[in-house]
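Missing here: one protein chain of the complex. Every other protein chain is in place.
Moving on, here comes chain A:
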């Protein structure tokens, strides 16, 4: 896959600092074309939302967070037992640490990635966290689709095609955590396990309460 040479798209500059370029290379090495296109669309959608709402945010951190946000699904970054979101967050933190970023930035990027699937919380956090969550929501579920102009949509999809997204994203997600389905308890990815696994047994919070070791 050729390294992305696009400098800007839909009015959004794609960061090209050393950090940004190295992050992109990691995504190209360890991700698929499908995840690469999705991640770049997420960055662009997030940035467009930031621009539309006049939000202040660090474009480079948002870019690195977007590039790493699904890398926890890949063989290289996937742990045996942690949520894939946390694997991606840890990988991004290690990467940024090696570039000497301050600990506040490390935590911000960690949160941005770790919480990108946490409905009802991410949108109330720091701008980078809220923006990437909005970009993921738009690309995956079409949240805020009406705010995206047809022109921007076409331009972005032309550069980063959806590759039959609806058909491929659910199996792609599942491939990233089928060895640790218990990590989806209490989050939206449990629905992916139920979709992909016949008779998938969901852990249930009420059962956990009623059958705890406490006597009452």
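Here is the rule we use: contacts are C-beta pairs under 8 Å (C-beta built on N, C-alpha and C of every residue); 3 or more make two chains touch, one makes a residue touch a chain; residues count from 1.
Note that contacts and distances are computed from a predicted model.
Colleague: Out of "Molybdopterin-dependent oxidoreductase", "3-ketoacyl-CoA thiolase @ Acetyl-CoA acetyltransferase", "HD superfamily phosphodiesterase" or "Branched-chain amino acid ABC transporter permease", what name does the UniProt record list for the absent chain?
Modeller: Listed in its UniProt record, the absent chain's protein name reads "HD superfamily phosphodiesterase".
Colleague: Looking at the whole complex, which of A:124, A:158 or A:201 touches the chain that is not displayed?
Modeller: Answer from the full complex: A:124 touches the omitted chain.
Colleague: Determine which one of A:30, A:69 or A:189 touches the chain that has been left out.
Modeller: A:189
Colleague: If the hidden chain were put back, which residues of chain A would touch it?
Modeller: Residues of chain A in contact with the hidden chain: 82-83, 85-86, 89-90, 104, 107, 110-111, 114-115, 117-121, 124-126, 140-142, 145, 162, 164-167, 169-170, 183, 185-189, 191-192, 194-195, 204-206, 208-210, 212-214, 216.
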